[in-house]
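A protein chain is absent from this complex, but the other protein chains hold their places.
A, B and C label the chains in the order they appear, each numbered from 1.
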Amino acid sequence: MSTLIKPNYQECIEACQKCLVDCQVCITKMAGKDSMNDCPYCCVQCVESCLACIKMLASESKWAPEYCRLCAEICDYCAEQCGAHDHDHCKACAESCRRCAEACRQVAAA
Amino acid sequence: MSTLIKPNYQECIEACQKCLVDCQVCITKMAGKDSMNDCPYCCVQCVESCLACIKMLASESKWAPEYCRLCAEICDYCAEQCGAHDHDHCKACAESCRRCAEACRQVAAA
Amino acid sequence: MSTLIKPNYQECIEACQKCLVDCQVCITKMAGKDSMNDCPYCCVQCVESCLACIKMLASESKWAPEYCRLCAEICDYCAEQCGAHDHDHCKACAESCRRCAEACRQVAAA
Partner (left out) sequence: MSTLIKPNYQECIEACQKCLVDCQVCITKMAGKDSMNDCPYCCVQCVESCLACIKMLASESKWAPEYCRLCAEICDYCAEQCGAHDHDHCKACAESCRRCAEACRQVAAA
């Protein structure tokens, strides 16, 4: 990771990067499959919230904390939905969402 | 649309914008639903190929025609998959994919 | 535009699509050029806020109004910065930002 970004932003970017990829994997593996809850609809929203955070954090936007606050909410929702599924990709996604929510909340609160 | 972009690029951007949105709608409506073919997996790929084209065309990138060439292939595939479904959103998506493929091929061939 | 999306969402998507492209053009034309204010840094943030809105609106995300609220603020800032420049691309960008801010505020207030 770049040493040109402040440490808590770096951690948050890394958490968002992992979450974006795990959500994209979840969307892909769940495509065309029956689901008993909001997965992978939650992931469709979560990849976008993570991407917006990555870009706003890397650009040190004044609005980065606000994007992180929204992303934390979407990650909580996605962790809850994917966490209710037993697929490996859903469990991995839920775990990444939990960590991303935490990292985003730290930026939002700073 | 901006008058600062060359006309065939403008048309292609508009076709990609419509295709991106109709694919995103298709992904959303199909999320968690059983599918007998690659829809909405094809749409997951198509939104990204359209986004890359929009950005490369607006930036008049030297690589824009190459991105359009790939996007046309993905749109063809997506039109075929979504075109086999009867849902309104799949039919709309297939139609947007066909138009986008055509616009992309014109840029790729120019 | 898709008839599957509610009318005020459609208008907002179209305003965001135009704003995203005009900001991307502005970033491209200003790249490597001296600027006396925040243009094109404002556009770098604005393309992302518009993209997030487009995706969240097309997916009818519960968070779409929140993303629109943030996008309106970023568009106001970008309109102010680009509006202070005389380049054609900056004037076009500022105008698109103003319209996008208005459309976003309507969704955010609904």
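Here, a contact is a pair of C-beta atoms (placed from the backbone, for glycine too) under 8 Å apart; a residue touches a chain by one contact, two chains touch by 3 or more.
Quick caveat: nothing in here was measured; it's all calculated off a predicted structure.
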{"item": "Touch with the omitted chain, as defined above, among B:E66, B:E80 or B:E95", "value": "B:E66"}
{"item": "Contacting the left-out chain in the complete assembly, out of A:C39, A:I54, A:L70 or A:C97", "value": "A:I54"}
{"item": "Contacts of chain B with the absent chain, listed as residue ranges", "value": "41, 44-45, 48-49, 51-52, 55-56, 59, 61, 63, 66-67, 70, 73-74"}
{"item": "Touching residues on chain C - with respect to the absent chain", "value": "24, 27-28, 30-41, 44"}
{"item": "For chain A, residues in touch with the removed chain", "value": "1-5, 13, 17-18, 20-22, 24-25, 27-29, 51, 54-55, 58-60, 88-89, 92"}
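To be clear about the criterion, only the chains that are shown with their structure count from here on.
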{"item": "Chain A and chain B, separation of their C-alpha mean positions in angstrom", "value": "25"}
{"item": "Sites on chain B at which at least two other chains make contact", "value": "24, 27-28"}
